[in-house]
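All protein chains but one are shown in place.
We call the chains A, B and C, going by the order they appear; numbering starts again at 1 in every chain.
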Amino acid sequence: MNVVYFAWVRERIGLPQETVTSDAATVNDLIVELIAREERYAAAFADISALRVALDQELSDFDASLAGVREVAFFPPMTGG
Amino acid sequence: MNVVYFAWVRERIGLPQETVTSDAATVNDLIVELIAREERYAAAFADISALRVALDQELSDFDASLAGVREVAFFPPMTGG
Amino acid sequence: MIVRVQSDVFDAGAELNSFAQGRHDIGAVVSFTGVVRDTKGDLQEMLIEHYPGMTQGAISKIVQEAVQRWDLADVLVIHRYGPLKPGAPIMMVATASAHRAAAFEAADFLMDYLKSRAPFWKKEITNDGAAWVSAKDADEDALNRW
Partner (left out) sequence: MIVRVQSDVFDAGAELNSFAQGRHDIGAVVSFTGVVRDTKGDLQEMLIEHYPGMTQGAISKIVQEAVQRWDLADVLVIHRYGPLKPGAPIMMVATASAHRAAAFEAADFLMDYLKSRAPFWKKEITNDGAAWVSAKDADEDALNRW
């Protein structure tokens, strides 16, 4: 699946998007996998309460299922307007 | 003193302003005097609750004193905006 | 702070663009434009009468009240009188502030007070005749919000 990052999450991880092959059942499971990869992921996901997640371009929750999901996006709370 | 009328008050009385010589102590007293004059004044002042009064260009009350007042204005509730 | 009472038409877009222009301490600009409405399609014109000796002062007092209540960088009020055609702009309010809540609330407040405390009276000339627009209880009640 496609994983995309925005704002300081993108900066900490050091890339805007990547293809991730994973059997993670939920967003939380995926985060655990990513954190285990490298320090920069651990830094980006250190405080989940400071993050938001969208699944296929819809805001979602960290315990949501990834079944059938093609794109996961991680970013800080939005600051539009 | 100068007495001015707006909107349907002006239309009922049939003139936009007039000079009135009166010893009326309050707005209410002045209205009693005007009503006694002619039917068109009685028609204009038939329902005081549907009227507003301004003294020297400031919204005021019907029991306000006329001492020193140079201009009294009668009109329906405003519909600006 | 600008208050203009005029019979001439005004250009709401041009007013918005020149309002609070070039200031860098502003984050939010709110505008309200009142337009002659003709829902039934039978309105020939709207006639707006006002009290020339009182209008400017009454509006300025309302603006001063808004400036005391909210942190505003600038305020604009334009209000027309005379005969207006359907679709024509009647009046305009604009507020500028560092933050959006102040700009929104002040514009809303200004409109509520201009509606019921600025000495204008509207008369509608329709195909069926002429009638003064009645003040609504809801408009008077709206003042209690502030």
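Quick note on the criterion: contacts are C-beta pairs under 8 Å (C-beta built on N, C-alpha and C of every residue); 3 or more make two chains touch, one makes a residue touch a chain.
For clarity, every value in this text was computed on a predicted model and none was experimentally measured.
Chemist: Given that one chain is not shown, what are the shown chains it touches?
Modeler: A, C
Chemist: Of the residues A:M1, A:A54 or A:V69, I need the one that contacts the missing chain.
Modeler: A:A54
Chemist: Please give every residue of chain C in contact with the chain that is not shown.
Modeler: Against the left-out chain, chain C lists 11-17, 22-39, 41, 43, 86-87, 98, 100-101, 103-104, 107-108, 111, 115, 142.
Chemist: What does the interface between chain A and the hidden chain look like in terms of residue numbers?
Modeler: 4, 6-8, 10, 54, 57-59, 71, 73, 75-81
One rule holds in what follows: only the chains that are shown with their structure count from here on.
Chemist: Could you put a whole-Å number on the gap between the CA centroids of chain B and chain C?
Modeler: So the centre of chain B lies 26 Å away from the centre of chain C.
Chemist: Can you compute the centre-to-centre distance for chain A and chain C, using the mean CA position of each chain? Integer Å is fine.
Modeler: Result: the chain centres lie 48 Å from each other.
Chemist: Return the residues of chain C touching two or more other chains; collapse runs of consecutive numbers into ranges.
Modeler: Correct list: empty.
Chemist: At least two other chains touched by the same residue of chain A: list those residues.
Modeler: There are none in chain A.
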